[in-house]
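As you look at this complex, bear in mind that one protein chain is not there, while each of the others sits in place.
By written order: A and B. Residues from 1 in each chain.
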């Protein structure tokens, strides 16, 4: 049967277009129920005994939620208790249209077999399709479609089964409910139903607050201006009276935010927003519309730190005062474009981690939740288990923010565990840095090779057999995901053959399947202290793809023929099979090279590699590659408790650099090859040269010790860093290199068709990519695929050749990469805190790394730890010391003493755990002694009084 | 805005068809009395009129005359109101010229032109409403018109477009699907011998998928040929009833 769907839409050029689409109705769409005898379905999803014990429904029943229930209560629907649910196509489509994240979650639920969620294609079913009636809005039509489908189901089931099995429509819309009741449908409000469930009381907490409840909570007083409707916003943006941008709340001041407005090309602006009214319920990361205030109302960003302490701020007096404090007269020049939020274009709410502040009223079920991310406002939630949640890290989702409520309303999602607990904190860290870390789903795992796995003759046919070569791998100790292995041998013509063999991950991960999509979304493996969040399932990362010794593994090899001066004579790429002869650590490899008594093949191979690597490195440095320095910390973990017992900066050996040299070489060779082959869609990595102003601090630092640094080119910088030494200050050079690292730009992935600056500044290479770590980086998988196509070893697929899609992929990879680095740093910081917690107070030597207006930043080389020593105190009772900051130096004079960059100081280190959500390492000055500022060196005793300089 | 979901998890396409299902095909032969042959065919919302004049003497420049067979002359045009956004001119743009050429090639392969040396056969096709698969609908309509004109052909020429989404070939794409970033392939088939009169693919597709896609296209074309055959038989029956035989 045929129906056509007609709608009118506006074209981009402002014209009007009538679109007609066909809409076929079918009678071969089955109901998906086990009990049904009418439908000729092959498999069923909905169970015969759909038992969810409820006070309201004492019979087996299927649930049929409407769109808003799915959108708002997805947290509850995800609960394993909720099973046998019919998701109508109408609902699915509406959800897809309105919220991509909820849609994805809903799809995940539908795929889970145990949940018994069935999608009923009601819009194409002959008996459940309805046409929109005159005067009916699109929403009303959809509601009616849902009711019609519910009716159909209940009659359909009645026909095949005795009256037992029923369908329950769940809706929170009063009108819809009434109409459904008129049609004699079983219908309940979602809350009503969930509350009726026997023995599932904790589900109630997951409930999102519905509209009705909100009215009760808040006073009728309107606190915020109304948000403008989307249509008004769009016209406003078009006419230029509003600006669209991403809302970024200030980390330090809850009354301040900025809106980043992306302009044409690089012409982007930031609009400052100050005050609750102007912030108007926008939450960090929302896309908002702002209106600029008249120029005379513009303000300067305040440097005040303000945290929303709000016990129960019903009196606005205090708040107003705080707002007033913001408006301290600012110099005309410092004023920035200031505006107010007039509407929300897109909410970017996600579940937030944080902790509960219990309400003072003991019996209250409403509590405030403080998110770990200071940029997110506190959220009001309703829970009955507040007491047990008090000391836990929990997740809360925002449901809405009515205009008469001081805080947004939300609901409890789940508990992460008790605060301060290592696992809990790790979870928080991963969630807050948006690191996907759930166990791999069944769909993903289904694409793994079946075990036992062996190399088949078909595999061999396309590959070069390199099993006879003396290949070995060199990695850090304890490494189980070995991406790369090397070999070097002398050829008959006297030249050397060097091979870099990389795990052939793209052989296992085929484009477009769930496994591939998951890996692409994760982007990178994240290494935390004592934990690794894999990008690909463990079977691949630690077994099939890991180039372990004495097993046959598939590899992608890059083989060069070189002469003894390390000049490349020939390069070739091939898919191969290798059998690594040894998995060595850097130290083991170093020992073999140094041990003159050893002369086996592996050692000879290593020596050859080492010799060539040295030449390569020299050449690279001559070309202007930078050797930069950052202190990497390594924890010695207690093998049982996994607590850090010692902390040590990583030591670099010659072999580290040996492996690195060949990886760089392979990456460059591959970059060149893929770019030659696919000039439009090669995935490359670039490192832009930093703007000259970035080097200011480095130049000043050098000048302070009478050392000249040249920054005209990478080469000049490298050379001047090499000669920058100060007698009697051996650590000076390292410090300079650390500073130089901070001046650099972030290296990024990009698609060659979308950019024309390919230069890698740090490596001084005109072209670069990532090829050597496909187990832990998705970019490498793409590069593998491109290279495989280039050498005819594998086939392409459309997305690989689509530069826009690839560019979007690069953006995700860059984002994941950045977040994984942040997560890594946060993990190190957390473990450092754990370490200092166990150590109590320590006194250490350090160097001043930066000088700020009111503080110095001190680096402790022993731990690679950086901390801030504040000189001003917010404690009003205590007088601030006299501070004079000179930007030129930069120097900071505190009373009589003047701090310069790189000054040696002595500090005491301790852990400040006064705020359980934000534990911090505190540093206080011991030496030089400044009366009233420095503290006496405490004994290295755990229980010494904690200094609280900056409270 | 999220793009359209071309194939749902339940296996339904945007308009409710399954992957291999064709749109509803309806056709009528002998729509116009003045022409030697004419036919109207709609495949879903794509509707085309085809008219055949000839075989007749060469018109215009005689230099195009072929001494061993007939010249096939095609013109493809679209009604200005046929597309969602109004077209400026019905024909003469590059796309129509290309389409005309494709039609010509298709029918040169199918019509037994050697029977009519030094003559000309005109095939004019007009799209009245366009909703994807214009080429295929034109070919199918023109086939009926040629049959209506009584010009011998080797076999029906049946055409169909197929697309490739989520590793699944979709038969007979509608406009929304064609625009949804699907790599599509148009195929004109002489079903009995399984010979291909025209094959056209503009998007990127991996070679490995070509075979499955071709197979899907051939199946779809055979489906079309069944419908066309029925139309022809029905028409003949009606005509013979009218003429009293």
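The rule is short, and it goes like this: a residue touches a chain if its C-beta (ideal position, glycine included) is under 8 Å from a C-beta of that chain, and two chains touch if they have at least 3 such contacts.
In the analysis below, contacts and distances are computed from a predicted model.
Peer 1: Name the chain not shown, per its UniProt record: "DNA replication complex GINS protein PSF1", "Origin recognition complex subunit 5", "Exosome component 7" or "Dolichyl-diphosphooligosaccharide-protein glycotransferase"?
Peer 2: UniProt protein name of the non-displayed chain: "Exosome component 7".
Peer 1: Where does the absent chain make contact, in terms of the chains shown?
Peer 2: Missing chain, whole complex, touching shown chains: A, B.
Peer 1: Identify the residue among A:239, A:599 or A:693 that touches the chain left out of the display.
Peer 2: Only one of A:239, A:599 or A:693 touches the chain omitted from view, namely A:239.
Peer 1: Which is it among B:51, B:72 or B:197 that touches the chain not included here?
Peer 2: Hidden-chain contact among the options goes to B:51.
Peer 1: Of B:13, B:102 or B:126, which one is in contact with the hidden chain?
Peer 2: Missing-chain contact among the listed residues: B:126.
Peer 1: Where the complex has a chain not shown, which of B:66, B:84 or B:196 is the residue touching it?
Peer 2: Looking across B:66, B:84 or B:196, the contact with the absent chain belongs to B:84.
Peer 1: Which subunit A residues would touch the chain omitted from the figure, given the whole complex?
Peer 2: Residues of subunit A in contact with the hidden chain: 4, 6-10, 14-16, 18-20, 132-138, 231-232, 234-236, 238-239, 241.
Peer 1: Residue by residue, what part of subunit B touches the chain that was omitted?
Peer 2: Considering the whole complex, subunit B reaches the absent chain at 26-28, 31-35, 38, 40, 42, 45, 47, 49, 51, 53, 59, 73, 75, 77, 79-84, 86, 90, 92, 122, 124, 126, 128-129, 131.
Definition applied: only the chains that are shown with their structure count from here on.
Peer 1: Considering the complex alone, what residue numbers of subunit A touch subunit B?
Peer 2: So the residues of subunit A in touch with subunit B come to 2, 4, 11, 15, 17-26, 89, 96-97, 100, 107, 110, 119, 121, 123-124, 512, 795-798, 801.
Peer 1: What does subunit B use to touch subunit A in their complex?
Peer 2: It comes out as residues 2, 5, 8-10, 12, 14-17, 23-24, 44-45, 84-85, 131, 166-167, 174, 176, 183, 203-208.
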